[in-house]
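One protein chain omitted, others in place.
And then subunit A:
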Amino acid sequence: MFSYILRRLLAAIPIALGVSMVCFALVYLAPGDPIQTLLPPDADAETVDRLKRLYGLDRPLPIQYLSWLARVAVGDFGRSIATGRPVAEEIRRSLGNTVLLASVSVLIAFSIAFVMGTIAGRRAGSWIDRIVTGIAVLGVSLPNYWLGIVLVIIFAVELMALPASGMAGERFDPTSWEHLQFLVLPVFTLSMIPVGIIARTTRSAVSEVMNQEFIVTLRANGLPEWRVLRHALKNALPPVLAVMGLQFGTLMGGSILVETVFAWPGSGYLLSKAILTRDIPVLQGTILVLALIFVATNLIVDLFQSTLDPRIRRG
């Protein structure tokens, strides 16, 4: 087991390096020039050059990458071009909010979808299976920014039952409704797609396991149905966990639209602001951190899967 963990950790290093290279390069491939957004359109060439030198933008790209990487390695992401504040601090502040939103959404989605998928998978082809599949398809197909806006109109504008946007304060307090109420609409919106995807994965995993020969053996040995189901779920869990990990990673970086709709001060919101202002240090730092979280999530899911299914460790 230990050697498996070590192997997986070593394999993650080149992935992380590759990710850092891609997100460094992507920003330079994108159209637009950060210097131009900082300066008035009629700025002279000398000012442009001076500013480029100041931010190190005049040096060759590989050098820029290496020096950026060296600073990033010690947690220095540079300063935001737009606000002048350290990028690390901006990321830290927004990332916590996004982690909160994403983990609550994924956990709730998992709890609901796993039950739904299990029920449907045990009775594949029945009417209840069709209902679950219908809900799952609906969840995946609804554009979540649209759903967010509709929910705001209904619950915040018309019913005035829940706040439309933002957070209660800098520090989140999970025991107070004042703080929790801000989570309700964004979490509901964000969990729709994971519910659909996790429910469908669970359904197919459970129905596949229930058709396997060992299920007959378990019944032939007089195990009650709930124990048979326990065996089946342990077998069905690894692929579901993999999908859940991917969904968490996606929500960490992909909730840009939903965070913007709800003005949730998270990393998606930060990213969208950075994109609009061509704030390259913020963009690079945020993307890198999100990508590393994605890699780390997959690593954790892999390790978790291998404790559930011993056959994975051999591969």
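Note that in this section contacts are C-beta pairs under 8 Å (C-beta built on N, C-alpha and C of every residue); 3 or more make two chains touch, one makes a residue touch a chain; residues count from 1.
As a convention for this text, contacts and distances are computed from a predicted model.
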Among "Peptide/nickel transport system ATP-binding protein", "Tat (Twin-arginine translocation) pathway signal sequence", "YwgA family protein" or "Amino acid/amide ABC transporter membrane protein 2 (HAAT family)", the UniProt name of the subunit that does not appear here: "Peptide/nickel transport system ATP-binding protein"
Residue touching the undisplayed chain, where the options are A:36, A:176 or A:217: A:217
Touching residues (missing chain, whole complex) on subunit A: 212-214, 216-224, 227, 231, 234-235, 308-311
